[in-house]
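Before I ask anything, let me first share the structure, which is written out below as structure tokens.
The complex appears here without one of its protein chains, the remainder shown in place.
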Amino acid sequence: MLVLLRPGTPEPTAHDVITRLRMAGLAVFRTDHEGRARIAAIGDLSALDWKDVESWPGVESASKLGRPFKLASRAFHPQDTIISVGRASIGSDQLVIMAGPCSIEGEAQAFTIAESVAKSGATVLRGGAYKPRTSPYAFQGLGEEGLKIMRRAADAHGLAVVSEVMDTAQVPLLSRYADILQIGARNMQNYSLLHAVGHTEKPIMLKRGLSSTIEEWLMSAEHIMAQGNLQVMLCERGIRTFETYTRNTLDLNAVPVVKELSHLPVIVDPSHGVGIRDKVAPMARASVAAGADGLIIEVHHDPDHALSDGPQSLYPDQFEELVGQIRTIASVVGRRV
Amino acid sequence: MLVLLRPGTPEPTAHDVITRLRMAGLAVFRTDHEGRARIAAIGDLSALDWKDVESWPGVESASKLGRPFKLASRAFHPQDTIISVGRASIGSDQLVIMAGPCSIEGEAQAFTIAESVAKSGATVLRGGAYKPRTSPYAFQGLGEEGLKIMRRAADAHGLAVVSEVMDTAQVPLLSRYADILQIGARNMQNYSLLHAVGHTEKPIMLKRGLSSTIEEWLMSAEHIMAQGNLQVMLCERGIRTFETYTRNTLDLNAVPVVKELSHLPVIVDPSHGVGIRDKVAPMARASVAAGADGLIIEVHHDPDHALSDGPQSLYPDQFEELVGQIRTIASVVGRRV
Amino acid sequence: MLVLLRPGTPEPTAHDVITRLRMAGLAVFRTDHEGRARIAAIGDLSALDWKDVESWPGVESASKLGRPFKLASRAFHPQDTIISVGRASIGSDQLVIMAGPCSIEGEAQAFTIAESVAKSGATVLRGGAYKPRTSPYAFQGLGEEGLKIMRRAADAHGLAVVSEVMDTAQVPLLSRYADILQIGARNMQNYSLLHAVGHTEKPIMLKRGLSSTIEEWLMSAEHIMAQGNLQVMLCERGIRTFETYTRNTLDLNAVPVVKELSHLPVIVDPSHGVGIRDKVAPMARASVAAGADGLIIEVHHDPDHALSDGPQSLYPDQFEELVGQIRTIASVVGRRV
Partner (left out) sequence: MLVLLRPGTPEPTAHDVITRLRMAGLAVFRTDHEGRARIAAIGDLSALDWKDVESWPGVESASKLGRPFKLASRAFHPQDTIISVGRASIGSDQLVIMAGPCSIEGEAQAFTIAESVAKSGATVLRGGAYKPRTSPYAFQGLGEEGLKIMRRAADAHGLAVVSEVMDTAQVPLLSRYADILQIGARNMQNYSLLHAVGHTEKPIMLKRGLSSTIEEWLMSAEHIMAQGNLQVMLCERGIRTFETYTRNTLDLNAVPVVKELSHLPVIVDPSHGVGIRDKVAPMARASVAAGADGLIIEVHHDPDHALSDGPQSLYPDQFEELVGQIRTIASVVGRRV
């Protein structure tokens, strides 16, 4: 249920409402918007007579949160969520650019790329230390060594770090080195992992599953948020379609749809979305035009020798040119890089 | 096969090559690029010894056209195809805007909308007189009466006309009133219809089937072109995915992919692609940023009373604002409206 | 609306009801079930006060036909439709087997295969004379010559003929030679063609579109039936999925679903459904176990030299063995071959 308090309800009265809801066994979340407290009460709703709740002091109305996602919905939280990480302000009018290699491969690689992307305008360094691979016989990442390198490279250039966590047991380790924990597409419905990151205080970047609907994606965000961690950003990274020419099909429709249904920021990953270098720039431009809050792009100074995803990584100068184009498009939609 | 002639080959020699290929029973198509004739020879290739062909006067090389589409491929025709219709130059650096109602409903409606979209920058009027409908009991269009109205409304405002043809028997009728014949998504593999429009001299707009791959789409273009009509433009109008929130999923990846594989212009239809009014503008902006050659957009002055597709039609002032935004984005990709 | 008359309503009274509905501008279809007339009235329902209709002599009730397909629904026509063609009784407890080559290639081929499949238990000869091909450069069928051969081969062995019609202009020609007109998957939403065959008196076999839902498929059947031709059978022939190992994915779920929603017979085509010879027999067996009314199977005496679909055609002895297995399975579901 969504319980709206009247504007100007004194804090002690608001506190009483929350306490009474909690005593009825409900989980309670609160947000304030336009001078009014909005309270989401979740759980066994039959524990209360909601007509009666509407007569409690301070309560203006109590109504159903119609969609299956509650905390992730605009109905609960009308204003955009803004997540601050280092110099990045994700969900604000700043268009956030995350860039870096697919996998961290070594010290020289990481520092070279970090320097280059920072110079071009990125504020977050991406890079994998633990890699989910379809084949058990492929390169699985450098592990903790990779995380250490990545942290140092990012710090040297004023960047924040986003990196993937694949397992509940890895959550403490990743939390030590990364500023944003990424949940990969294959784990979008790994509920144990969602719950584990929901108990951290780190911002989470939740990639969309390869064939998930937008509602399922928001329900996975809800799994994280219901544990108490409201700092979730969504990442569109391409869906599976019948097309075989591109690796995936980047679904830009999802951008305006998510922005309507939810207050969470939406990042677009055109690199995985198409999987072909010379298609990354057009789709990155299109993402910004469609209203994305940020981009995450694979950049490598020597993609021919990359250990993974070389064919979709931009060269540093391509990346720099792209950021320039994006500045102009961003201005059309009220953003700045 | 692709037979390249040497630069500066005299016309009579070129003519001889073509004649010899035709005498071997092959269909022959020619394009000239950078001072050199490029000849596509199609049919039973075993009729000739291609090593031998390479020794014919004027012939520089004879090589396989690798993809299953031949005339539609960039390999045969490296330069962009430009199709001129009225004031529109489709495939050039002009970003072409087609707009109008889903269905022609009457004189007043057609003239009101035509005036409005022409003023905002459209050069082609869209509108259906014959409507393919899932239900046999739904409005099927005004038929020839609709075409007459549409022609007059377009002429009054200096617009060209694009309208759908659903059947081989309708081809002569549509050709009388429309400047561009549209093949709808459901008929993308109606080969009889493709052959019929391939025998006209009208430009064709071929919509992509709801679940077709890009290769199948280009093969359908090839069906038209193989009959002799090379003026084909492709229209991306959304594919079917698992998402139910939007009507379809507009596939903007298709834009840069088609531009690489083919020389044919690509138009994007964001109205059918998403099916929700307030998602049309973001996706229209994204289409231009991704490199589309043009847009086709549903506009209605009174969408609440439209006989079809009201919920996805823009109001005239929304359309005008959108065209303004598109002007800026177009400049980033080297285009003008 | 579905207007039910009382049991034992005299014919003149029933006739009056129908006349009054027609005079209100509605299209009227009638079926009799368990001694009671069931009348489907279709069109602008606001023309009548339906409460009032319920007080007409003979009328027991007037209620909405809930689904978008009306004539194709079980609600209108509770009993199974049975279509009789030659020795085949499609939709009855006879499991009908249709078999033959993909394309008619010549006299010897057609007669050899017809003899063989008739001996094994088939009652309908399949074969294409006009072939829809993705490439304009592939074999397009023998045309009328193929139809003549096929007719003679079928007659010589007591078989009925099913063959595809691709275009409204071909309908009279096909009707001359074939007993069942097939609408191919690519033309499932070619409404002009559906209307044309809806005006014939031939039974129609409507193949399911590659990515159509069951409702869309039934709506296409409705397009045919609304023209007056109620003899429609549906053919499941595989849908498009992400799997690339098989040509398509035969959707056997569709069999029990269609049998619930509709009274029309369902035929399964495992040959196109999987596209690999040694998977045809398992899927044919499974089709019968799932409740199909019949099978259509490609058989060729020399598949290595077939002009189309050789890799999915059964050898005659494989077909004979399969029919034997099917006899046993059919008995489990109350059928006989």
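Order of writing sets the labels: A, B and C. Residues in every chain begin at 1.
We adopt the following convention: contacts are C-beta pairs under 8 Å (C-beta built on N, C-alpha and C of every residue); 3 or more make two chains touch, one makes a residue touch a chain.
In this text, all values refer to a predicted model and were calculated from it rather than measured experimentally.
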item	value
Given A:Arg74, A:Lys202 or A:Arg240, the one touching the chain that is not displayed	A:Arg240
Identified contact with the non-displayed chain, of C:Glu34, C:Asp49, C:Glu243 or C:Asp304	C:Glu243
Touch criterion as defined above, residue of C:Ser73, C:Gln94 or C:Ser287 at the omitted chain	C:Ser287
For chain A, the residues touching the chain missing from this view	42-43, 68, 70, 132-137, 166-170, 186-187, 189-193, 210-211, 216, 219, 222-223, 226, 240
Touch list for chain C against the chain that is not drawn	211-215, 239, 241-246, 249-257, 260-261, 273-274, 278-279, 282-283, 285-291, 325, 328-329, 331-333
Touching residues on chain B - with respect to the absent chain	240, 242, 244
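As a convention for this text, only the chains that are shown with their structure count from here on.
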item	value
Chain closest to the assembly centre - both centres taken as Cα means	B
Chain centre separation in whole Å, for chain C relative to chain A (CA means)	49
For chain C, residues contacting two or more additional chains	240
